[in-house]
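For this depiction, one protein chain was excluded, whereas all remaining protein chains were kept in their positions.
What follows is subunit A.
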Amino acid sequence: MISMLRVVACGSVDDGKSTLIGRLLAGTGGATDDQLDYARRTRRGGSTIAAGAVDYSLLTDGLEAEHEQGITIDVAHRFLDLPSGRRVIIADAPGHEQYTRNMAVAASTADVAVLLVDATKGVREQTHRHLAICALMGVRAVIAVANKLDAVDYDQAVFEKLASEVLAAANGLDMAASVIPASAVQGDNVVEPSPNLPWYDGPTLLGALSEWEPAEGSRADDAGGYRLPVQYVIRADDFRGFAGTVIGAPVRRGDAVAVAGSGVASRIDRLIGPGGGDLDQAAPGTPVTVTLADDVDVRRGDLLTTPEALGDGLSPATAYSATLIWTAEEPLRHGRSYLMLAGPRTVPATVTAVRGRMEVVSGKRLAARTLGLNDIGTVELATDTPLCLDGYQECRDTGSFLLVDRVSKETVAAGMVRHALRRGRNVVRQTFTVDRDARQELKGQRAKVLWLTGLPGSGKSTIANALERRLHAMGLHTYVLDGDNVRSGLNRDLGFTPGDRAENVRRVAELTRILLDAGLIVIVALVSPFRTDRAAARSLFPPGDFAEVWVDTPPEVCASRDPKGLYAQAKAGRLPNMTGLGQAYEPPEHPDLVVDGSGSPDEVAEKLAGLLQG
């Protein structure tokens, strides 16, 4: 018997979900006397519940905003203790259509879905939507409640028709399903069996929650061999142990270990449970600390697993096909670098292709170039460093990840791995004896990057030219990467959409990294209008090697100079993506230096040369 059952409750605002959950709480002793008093005394506008009776929906409402609007806007967690000793955690997901995100959150940890269907309305689009999201998140069983049967005179024919539609929809998504006729308001079949439904001999909802067990082999977290993502390295005197929670399969003392990524092999020497006691074996879900038989370099973010798993599905890869649920207002930007949080590991990742958007209700895949808020789509992702991820269908915990915006740090997407695309083992980084230190020593200088960002016409190229002349005269080895010049060669396949701009910045940043490694002082003159793209560029370099310089020239000065005639063309409507006009320029929040490009380029160059000394 599973002792803790996680349930996602789905249904719309009007299906009577709050009342249903309130009844479950009250029926299992989970509502206190003062809460029941409150629900007896209080009435919301439009309520038809008799004076002095309990309005069960009031036991579960939480935030002020909801009371005002009369709807649930977020995910709430309720606990039921069943007579059998089982704990049920109900994640109450909102039914409002625009909140796909919250519904997916609530389903992401659930074993089973409780789906409310209003018997007076039948199966509707949102019923399909809820089922589809649950299936996508790996919920493989549904207990459906045909609610408000009192309003159709407890008519068996109405129920049978509804039940067959729900079963067909669930089975079409590979979900096991059962349907219970009920009335939450009247209390029929929620906690107690109902005399109003003599034709039904199945369980009540409470009974179904008590009896539910996962079908053999249907747990979403079955995987071959244990996985132990290292959360924290515990050090004490001579002790060095790796702490994390066991995933997938049990781990035993003496088990063989491979460190995913490096592939280094060892053996589990000590297996330590919470509190420090030694264990022979630990089941999935147990927080453990392990020590290894060999002195192996292991850090937070490393994954310990069996050598077999590593050779099989888990080998390191730098490209993945994945399903994303987009959770941010700002749409997905192709080519933009995001932070990918996979287990305790955080790596930069780029969406390299959008393969399509899923129409949730029909399950159809539609063509798409981007994803917006609440969209679900299939994409390809490339990571800077190889990762070892499972497919989500094999293992929820090691097959899922978050994408996070580099600047706002907002969660922009939840991701589920479909499969690896490119195994990273074919690309092994070579180390050469002559390195950057050797090269810059020979040149008698310290390599550095000056990244000039600003509006078109702000004077970036002119300043770069003046600066390079000056440094060259001082005997320093330099190179200027100029936006227009790079676009005429290396980046000539790119345009000026935000996605292409992101890729433009990424390639220039990678090229800059090579030139820096060659020991050069690199001056980049690039509009680079978006903060996140610049943040991604900066992240490629060690702190201190990269200086961001904002060439902050008043826009009217830039427009009046117009050295390339861009402003004139934009004015005539021929350049819709012109930075500062059609597209925004996001000024740096913490530049290393701000210079005004309306004055003398030589004076600015002198300031910049000073920055290099520092």
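In this section, a contact is a pair of C-beta atoms (placed from the backbone, for glycine too) under 8 Å apart; a residue touches a chain by one contact, two chains touch by 3 or more; residues count from 1.
Basically, contacts and distances are computed from a predicted model.
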| item | value |
| --- | --- |
| Name per UniProt, for the chain absent here [options: "Cation:proton antiporter", "Efflux ABC transporter, ATP-binding protein", "Sulfate adenylyltransferase subunit 2" or "Beta-ketoacyl-[acyl-carrier-protein] synthase family protein"] | "Sulfate adenylyltransferase subunit 2" |
| Residue among A:300, A:419 or A:507 touching the omitted chain | A:300 |
| Of A:8, A:24, A:54 or A:105, the one touching the omitted chain in the full complex | A:105 |
| Contact footprint on subunit A, counting only the chain that is left out | 3-4, 32-35, 38, 60-65, 67, 74-79, 81, 85-87, 89, 101-102, 104-105, 108-109, 231-232, 234-236, 239, 241, 243-245, 272, 274-276, 285-287, 289, 300, 327, 339, 341, 343-344, 346, 396-397, 400-402, 404, 407-411, 414, 589 |
